[in-house]
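Here the complex is missing a single protein chain, while all its other protein chains stay put.
Each chain carries a letter (A, B and C) given by its place in the written order, and its residues are counted from 1.
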Amino acid sequence: MAEFGLQTREVNGVVIMDTDGYLNNIAGEKIAEVCDEKLEEDKTKFLLNLENTKVVNSIGVSILIEIIEKLQTVDGQLGYYNLVPIVEKTFNIMGLTKYSSVFPSEEDGLEAFSG
Amino acid sequence: MAEFGLQTREVNGVVIMDTDGYLNNIAGEKIAEVCDEKLEEDKTKFLLNLENTKVVNSIGVSILIEIIEKLQTVDGQLGYYNLVPIVEKTFNIMGLTKYSSVFPSEEDGLEAFSG
Amino acid sequence: MPDTRKPTVDLSIPVIPDMELAATKTAEVVAKHMELGEEATAEISMALIEACLNAFEHSKTDEKNIYIHFVIDDETLTIKVEDKGIGFESEEVEIPDIDQKLKGQRKRGWGLQIIKELMDSVEWESSEAGTTVTMTKTKS
Partner (left out) sequence: MPDTRKPTVDLSIPVIPDMELAATKTAEVVAKHMELGEEATAEISMALIEACLNAFEHSKTDEKNIYIHFVIDDETLTIKVEDKGIGFESEEVEIPDIDQKLKGQRKRGWGLQIIKELMDSVEWESSEAGTTVTMTKTKS
């Protein structure tokens, strides 16, 4: 029941966010905030490491759709890795996987985004 | 909500058990079983790594008292490390800490038991 | 009259942040007991979160609790989530689509769809006195 945690780091110009906890509305807004900040710094590639997010809700995930919309205006990209099955299934149901990518690992995400 | 997990290893003749999950009656019995097996092999020093046991109940902990009783007959020792505060508090309330030891780390436990 | 041989679990919860997680923990314990499997358990939890959020949001007051009722049968878990809110017509709710959501203002509106996709059956009963959603999951 700890607060949602978010660690941000950068690898080869890609912004990686390691999340920790329930991705609800508050958590989604935290992620969006970091994206906004990084977009101001002209970063356009974002990876979410969702290893420690075993639970999400549709309000939290809807905020990721907002992020995707913003990224489209700057030709940016959003990706995820280390998803538990129910999170991946939810992303599929909501169609996020049409406009953002699920990667098997951080390595794969970085490789795909470095080009 | 996974089943209680128990990994057993040996370091310098000390049996170390890494627990994972709720220490209830079933979990306590699993630990007691391993202790019985190892006692048959003349092992008398046991350390429980409780890092991944954030919740216990008094039935589970009572089984540790049974283990302490058995160990007394063979001059054996039981110790614990990586306790979350509520587990340590419960061990104190129940008086376990009078006949078994809470160590700050595995190293400390091993050092105390090697002699 | 309820069949007393079927175990039931009842929760009455107020609108408190993350209170839906109390419901999902309950669902997890029940699902484990029924041996529904990890995948089904996660699906039930996700559907329940969405049903709770809808009940919280649409009951439109902090003072009224919502009710969650689990009925455990041999093969089937039935979950009802009940609120005393204003009600709605579930058939009139538009099916969300990512392309439209990306263009539109409102990104939300996914709860009903998620519940329908994840549960074996789902039904909304609604009036001005409130809404009850009944969902089931059967052992596969």
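Brief remarks on what is shown
Criterion: contacts are C-beta pairs under 8 Å (C-beta built on N, C-alpha and C of every residue); 3 or more make two chains touch, one makes a residue touch a chain.
Note that the structure is a prediction, hence the values are computed from the model and not measured.
Screening C:K32, C:H58, C:K116 or C:K139 against the full complex identifies C:K32 as the residue touching the chain left out.
The chain not shown here touches subunit B at positions 1, 22, 24, 26, 55-59, 61-63, 65-66, 68-69, 72, 84-86, 89-90, 93-96, 98-99.
Touching the omitted chain from subunit C are residues 4-5, 7-14, 16-19, 21-22, 25-26, 29-30, 32-33, 62-63, 65, 72.
Definition applied: only the chains that are shown with their structure count from here on.
Here the CA centre of subunit B is 41 Å from the CA centre of subunit C.
A straight line joining the Cα centres of subunit A and subunit C is 26 Å long.
Across the assembly, subunit C contributes no residue in contact with two or more other chains. The multi-chain contact residues of subunit A, meaning those touching 2 or more other chains, do not exist; every residue touches at most one other chain.
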